[in-house]
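All protein chains but one are shown in place.
Chains here go by letter, A and B, matching the order in which they are written, and residues are numbered from 1 within each.
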Amino acid sequence: MVGLSEGEKHFIRGGIAQDLRADGRTRLQFRALTVETGIIPQANGSARVRMGATEVIASVKAELGKPTILHPDKGKVSIYVDCSPTAAPMFEGRGSEELSAELSVALQRCLLGGKSGAGAAIDLSSLIVVEGKACWDLYIDGLVVSSDGNLLDALAAAIKVALSDTGIPKVNVSLNNETDGEPEVDISDEEFLQFDTSGVPVIITLTKVGKHYIVDATSEEESQMSSAVSVSVNSHGQICGLTKRGGAGLDPSVIFDMISVAKNVSQRFYTLLESAIAAAEAAADE
Amino acid sequence: MSAETDATAAGGLAGEMEVEAYRRLFPLAFLERHLRESVRPDARRLAEARPTTVALGAVSSAHGSALVRLGDTAMLASIKLEVMSPSAETPDQGSVAVEFHMPPICSPLVRPGRPAEAAPVISKALEDVLMSSGMLNLKELCLISGKASWVAYLDVYCLNADGSLFDAALISVVAAFTHLEIPLVSVGDDGRVFTVGGNEGKTKYELVNREKRKLTLGDIPFPLTCALHKDSILADPTAEEESIIETSVTVVLDSSGRLVSIQKPGGGVTSMATIKACIGLAKERGQKLKEILTDSVEAMEVDQAE
Partner (left out) sequence: MMELLDFMLSWCFSSTQPKGYMLCSTVFLRRICTLLSVSADDAIMLLLLGNTEVMQTGPTTAASGSAYAEFGKTKVIVSVFGPRESKKAMLYSDTGRLNCSVSYTTFATGIRGQGLENKEYSGMLHKALEGAVMLHTFPKTTVDVFALVLESGGSDLPIIISCASLALADAGIMMYDLVTSVSVSCLGKNVLIDPTSDEEAWQDGGLMVSYMPARKEITQLTLTGEWTDGKITNAVELCMDACSKLCEILRERLKDPASLASE
């Protein structure tokens, strides 16, 4: 955990109350955001996102699989997050297991939507190759390289960028009835299909310190929080996931207020993310 | 020796102490004072077992299940059947996989990630008794010889541990098997066996096992654990008594009165006469358990009829 003296704690809380945080930001201001894409050549898509000192990597790997019996017309997506032991001293050994599981579940909740597939970030029916026989399985892996607060937002942003970077090989199917109904698939090396990532939401975490809430908290600020609400908002401004963290209870009206603030902030975050992606592309072109 | 000094020391203090404190500080003296009066701390006679209840069909997600309470000890057994292909050596037999669980809820001594030491021991003992008693005819679990048979996953969960765990576990296992109803199965076009469910006659495939919905149980084993302390025999000990006593003997007799298993896990030495007395007690207990089991089957049938 972050070791802070009483004076430092007071300074952080006081700064937030006066809308001037320790690093000079206002309460609803993000840290500098940089994005890199295509950093892992073996993966179908990958991205690195830095927010201040927080750094995360997301990768997307697509493999051909078999759809489940219950959903023969849909592909599968699995999300898993790992915390590198180098990211923070407390992640050493088995220390990160609980946090990894918590982040994985929160991301699954925000990105995979309901059981029927409504509100999912990725249209699972677009992953189908042959109904009931073959589909794409997407393995989305997140890695926390360096931790300085707001991991969930950074991971969600990295996954969004990684998905837009993802190209899925085009598949030619030759249905051959003689081979027991198993389709023969031919994976193309040259042609790729791009994903529609407009539905992939971003996550905005509002951390409540004292009476106020802040976005993009550093780990020092997180150590002072009473509770935090992570809201995932898609580009249409619809809520598609919500998780509350921290022990203290919240008044319902505060939660509703936080949701509407998160919605407003998310639109700014979208612009921020888009300009970061544009900057990354410009840098790659040079 | 130390026990005796303990007892005399306790005797001196006895008059000035609350009963609960005395019970916790000098458990041995507390028990022995009771035994001198031929009574147990919970007001039972020495040879008396705790009240036993059997409730069949406690879990609807299993094919057969039973909840057994033996005093405060509670045991939940459930059987789930799955189709598998039988092994090459025994093509016409099914199989039973026994597992005994002690989840952390049952006792303060068990914590998550650190399984109870007693669990694998009881698991093995249950399996041995079940297989050697001849209660089950494994051939009845066969569907199509060499192709398909049932594997019965028998899971016993201890919900509250208060002594005589093996007894409660075995009673619940026996009860679960009496409750077990085998689902209907048929063979599909592709040769795969699948379960059909309740609506008989509606499917286009022929049912394989229309006749075999219940297992015919052979001789049913009934257990009794007796705690031995000095010259006393305490039937069906509680956890408190088990922690004090010198040794115990577990006798399993089948419903025809034959001896299935007898186990004395170390501890103090015992005379042949004591063992014989234990077997005698087990015989009486077996009769009682048989009645309890029959009653529970009737109670369930009444429930279903309503």
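Keep this in mind: a contact is a pair of C-beta atoms (placed from the backbone, for glycine too) under 8 Å apart; a residue touches a chain by one contact, two chains touch by 3 or more.
Computed from a predicted model, the values in this text were never measured in an experiment.
Trainee: Just name the one of A:8, A:102 or A:123 that touches the chain not displayed here.
Mentor: A:102
Trainee: Pick out which of B:83, B:161 or B:180 touches the chain that's been left out of the picture.
Mentor: Of these options, the touching residue for the absent chain is B:161.
Trainee: If the hidden chain were put back, which of B:49, B:62 or B:292 would touch it?
Mentor: Once the missing chain is taken into account, the touching residue is B:62.
Trainee: To test your reading of the contact rule: which positions on chain B touch the chain that is missing from view?
Mentor: Output for chain B: 58-62, 65, 72, 74, 76, 78, 80, 82, 99, 101, 103-108, 111-112, 153, 155, 157, 159-162, 196-199, 203, 239.
Trainee: Mind listing the chain A residues that contact the chain we can't see here?
Mentor: These residues of chain A touch the chain that is not shown: 69-70, 98, 101-102, 105, 109-110, 112-116, 118-119, 227, 229, 234, 238-252, 255-256, 259-260, 263.
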